[in-house]
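All protein chains but one are shown in place.
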Amino acid sequence: MRQCEVLVIGGGPAGLSAAIEAAKAGAQVVVVETNREVGGQLVKQTHKFFGSSRHRAGTRGIDIAKILRKQCEDLHVELKVNSLVMGIYADNVVAIDEKKSLTEHNIERIQAKKIVISTGASENSIRFPGWTLPGVMGAGAIQTMCNYHRVIPGRKLLMIGSGSVGLIVCYQLMQAGAEIVGIVEALPHINGYAVHASKLTREGIPIYTGYTIKEARGKERVEQAVIAKVNPDWSTVPGSEIVLDTDIVAVGAGLKPLIGMAHMSGCEFVYDKALGGWAPCHNKNMESTHKGIYVAGDTTGLEEASTAIEEGTISGIAIAESLGYIPKDKAKTLKDEGWERLAGLRSGFKGEDRVKAKMKQLNRYDEVMKGGK
Amino acid sequence: MRVMNHPVLGEQKDIEWVTIIFNGKPMKAEKGEMILAALHAENQIVNRYTAKRHEPRGIYCGIGQCTDCMMVVNGIPNVRTCITPVEDGMTVEIQEGLGKWRGDK
Partner (left out) sequence: MYLDHGVVTKEELIAAGHYPSEARMKKGPVAVCECLQKIPCNPCESSCPAHAIHIGENISNLPELCEDKCIGCGSCVVACSGLAIFLLDKSYSDKVGSVSFPYEYLNNYQKGDVVKAADRSGKNVCMGTIKKIITTPKADHTTVVTLEVPIEYVDEVRSIYREK
């Protein structure tokens, strides 16, 4: 069976950052990526990122993807694309299904000394009459189609959810030439960053706070959406319905960590709403309760690409340290710097909740490792 | 519709075209793009009809997770068209129910 030092599952911002740090120190790294190119969701993030300008703030996500990929290539990280990890088995054996063509697949097993799980997240959906109609889709899905595949399956869009994803996607759809008929938010206030909302309002896009979607109508595809005011108990106010002509209803109802791989490995989990639900807990090396398996990025709690990069970086350093490529003291300095940057990114709007949730994960890790349940 | 020009991504130039056969009719597609993208460019949004209620389904996740975009491709049913690239001459059909395996290519 093929052996490698470090195997990274998922070539998004977290996975690539882990690979870069480990490879930089001298480790041999394989990144397994299910899509045909690495970059994760960065490949469709056309906006400039927040963060510290000492790092990559002000750079567009699409460009960060290119930078990370180039670094991996320069460091001779093996980028195994079109390859789906089917499972992690005993003794760190990873089974991989590489898609060669429509009908040909190559199944391979690789045994790794260290594994990084950086599988990201998946979108939440909400159910309402008509939600299965073609034209109702995830907010991330329409962003992928528009910014990555460069097609828009319609002309007019209604967004459900005013989180940062919903707001950003509306802005980007408008940049691509689509019309935004509005944004519906069940909460009485904007849920994402207000500056993202302001970009839309000054273009005349209505944000219906305190409203929800009641129904999507159409025969073969969405033609209309019915929205209505919500009561404090989340029921709708009779007679408050507004009918909007639209051919896309995008659902931006948040995301949840993709935890299948961590679950299969027997990692311990912690539930926290602020991080999108259940996520594997870890220590300050980003190592899960399963020794030798590290977790980084959205898979261990919903945050942003910038935090995913930092978590990946820390895990890569810790891995290089445990493989003997970086001396302990140097690794400590580098990791501390990473945690400091993370603290910066976890400050401000909604930051406190994430800090608390991350603390819960670290504490749970200690508890489990001490033998408590 | 195709996003031919974009304020950040720039203009799409020198597209190399191939032809796919959609439900028996030729359709233009950009070389290497996903089948679903080619269909969306032509405003074709229905991918399949469900087995029990014959309801239409179209893109939901766009990244190979949800299976709403499954179609019959080259006679093979249940192909996720959002992550399968086009090839010149490829046949793509709206799938009925669970689809039938024909394997004509």
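As written, the chains take the letters A and B, and residue 1 is the first residue of each chain.
Definition applied: a contact is a pair of C-beta atoms (placed from the backbone, for glycine too) under 8 Å apart; a residue touches a chain by one contact, two chains touch by 3 or more.
Being a predicted model, the structure only gives us computed values, none of them experimental.
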Residue of A:E203, A:D245, A:D336 or A:D366 touching the missing chain in the full complex: A:E203
Identified contact with the non-displayed chain, of A:R109, A:H189 or A:K356: A:H189
Residues in chain B touching the chain absent from view: 5-8
Chain not shown, touching residues in chain A: 47-54, 57-60, 174-175, 177, 188-190, 193-205, 207, 209, 344-349, 351
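The rule we apply is simple: only the chains that are shown with their structure count from here on.
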Rounded Å distance, chain A centre to chain B centre (Cα mean): 25
Chain B contact footprint on chain A (complex, rising order): 34-36, 46, 60, 62, 102-103, 122-123, 125, 132-138, 140-142, 144-147, 149-155, 175-177, 220-221
Residues on chain B engaged by chain A in the complex (per definition of touch): 1-4, 6-9, 12, 33-34, 36-37, 40-41, 43, 45-47, 55-65, 73-74, 76, 79, 83-85
